[in-house]
Every structure is written in structure tokens, then in C-alpha cells.
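With one protein chain removed, the remaining protein chains of the complex are shown where they sit.
Moving on, here comes subunit A:
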Amino acid sequence: MGFSKDQLLNRLQELEIDYTKYEHPPVLTVEAQAKYVSSSEGALSKNLFFKDKKHRYYIVSAMVDTKVDMKVLSQRLGLGKGGIRMAPEEALTQLLQVSLECVTPFAVVNESARDVSLLLDQNFKNQKRCIFHPLSNEVSVSLNTSGLDKFLKSIERDPVYVDLEANPAVGKDQPPDLAVYVPSNSVVIPEISNETSTKQTPPPKSVSAEVKPVASGMPSDVSAKPSKPATKGKSVVVEKSTPLAFKNPEKFVEEIMDKTSALLLSEAKVENVEALAETLRKRLTSELTHLAIMYKNTAYTEGFHAGKHSQPKRL
């Protein structure tokens, strides 16, 4: 399961981050939230969850009054004028593991949100406290940005504050100023219903961190690619299917079967079945062994990561 509100609040306490908690009936909008948490407690935030055409995701958290122009943002990210739009609900639930109404910077605590880029309104820094949902829309917390920064650093994220209302020119000599915050990995959300958002690039072609559907029994994918979205500015290199083949047993077997049948079909003219078997063995052994080694290395690395991050038993 994704992080729960209580786990998050515990974590904030462990980190000795100063915050104030407000409980209230579930709120679906900022206006509703404002009824229960007055502005004297802190600045309310609006939180938007975007995706771009290459399946990369962004949380933009801003002061309510800050104007967020999606066209401008898209250009500043280097995605052209219409490069981003609101992310679909499945992405929200699968990547951020929160419901529609409580997108929040805290959602990046989930492993599934590893590759989501988080952009925070610069104006937050002038506020004594800011208000966010702690993974639940029945609670709000107010805290100072230094507390938020401390939390983000504890999960190995660099806090990124941006002047969201700025509209710098983007052209040949003025590179998009936010391009460095585009995640280096795209994320494939397995579609349960018909394809809506993932039509542009079919899943096998992107370097992706696979998010396994909840039904398979696995909670958030521990093994998502660990590169930090905030640090790389290069666009994703589109590779053929293999990265998945190194991680996913089914894809691994599929890759083996593909290669074997391709070779079988191309050598089919050989009359002698034994000779055919010999040829297959000779031509495929080295390549398939290589595939298997990368598979093994990937699995070991996932275990290594899990070992490094496993928490000691709480007594």
C-alpha cells in the first residue's frame, strides 16, 4: 500500500519537523478546505498533477493566488506550447497513491512516484507556513517550507522552488529554463480500461519503470528506476523493449522466444533437425546468456536496494 497519512505524520515527527494538524470532514476543493483552515494558519495551496506526451509526470504545488499558465509551463519545460495536460485519474491513484482531491507534495514519498517531478511555488518561501494535505483529504497540515525541505531531503529529493508566474522567452538562444526538471524516466501506467493517454508511444518503446497493477498482489513497485527527476535535463532516449526484459519474467521469456523463433524461421531450410538444433544452440547461447546475466544483475540490484532501505524491526 502507499504511504498512509499516519505513516507520513509519524515520519514528520521522527524528523522533528514542526507542523500543525487540522482534521476536518473530507474536502474536495481549496474553497472547501478554506472553510476549515483559516488563512491565518498558513497559505493554502493548490496542487496540480500534469503529464506530458512522453508519459512523464509533474506535481506543481502553488499558492492559491499564483497564476499557473499551463502553456507557459509547458514551454519552460521545453515541451512546446501544448506539451502538458492534466494527468488522468489512474495515474494519480497508481503513481501518487492518493485520491483526486488530495494531490500534495507529500505524495512523492511513495516509491511509485520516484520519477515524478515536483515543482514548488517560490512564493511559498515568503510564507510563515503553508498548508498541504498529508495524503488524506480529511486532514491538512501547515508547516514552514524549511520543514517541507527537510522532509524532501530525507527521501533524497532536492526541493525545487520555481517562480511559476515568470514567463521568460524560450528560443534558440534562451533554452527553456525548467527543462532540467523534466524527469529522465517516463512511466507506463497499465491501462485497465481502454487506452486513453498512452496512445502516443506504445509501452515497450519507452524506458520505463513498470508499475504493476494492484491486482497482482504487489504493492508499489520497489524496483522503479532510481534516477532523480530533478537532476537530469536530457530527454529520454527511446529504446526498444529490453529494459523490461531484464526485470519482468514474462518479458524475459518473451524476448528469448522471439529470438529463438526468429532464428528458427530464418534457418528453417536446413533439412536436418539435429543440425538445426546445433545451429540454434551455437548462435543463441552467447546472446541469451548475456540476457540472463543482465536479468540476474537487475534482480540482485533490486534486492540490494531493498536491503539498503529496509527498516529495522520496530520493537
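As a convention for this text, a residue touches a chain if its C-beta (ideal position, glycine included) is under 8 Å from a C-beta of that chain, and two chains touch if they have at least 3 such contacts; residues count from 1.
What we mean here is this: contacts and distances are computed from a predicted model.
K.L.:
Consult the UniProt record of the chain that does not appear here and report its protein name from "Anaphase-promoting complex subunit 10", "tryptophan--tRNA ligase", "Protein YIPF" or "Clathrin adaptor complexes medium subunit family protein".
P.N.:
Cross-referencing UniProt, the chain left out corresponds to "tryptophan--tRNA ligase".
K.L.:
Pick out the residues on subunit A that sit against the missing chain.
P.N.:
207, 225-227, 237, 239-240, 242-243, 246, 287, 289-290, 293-294, 296-298, 300-301, 304-305
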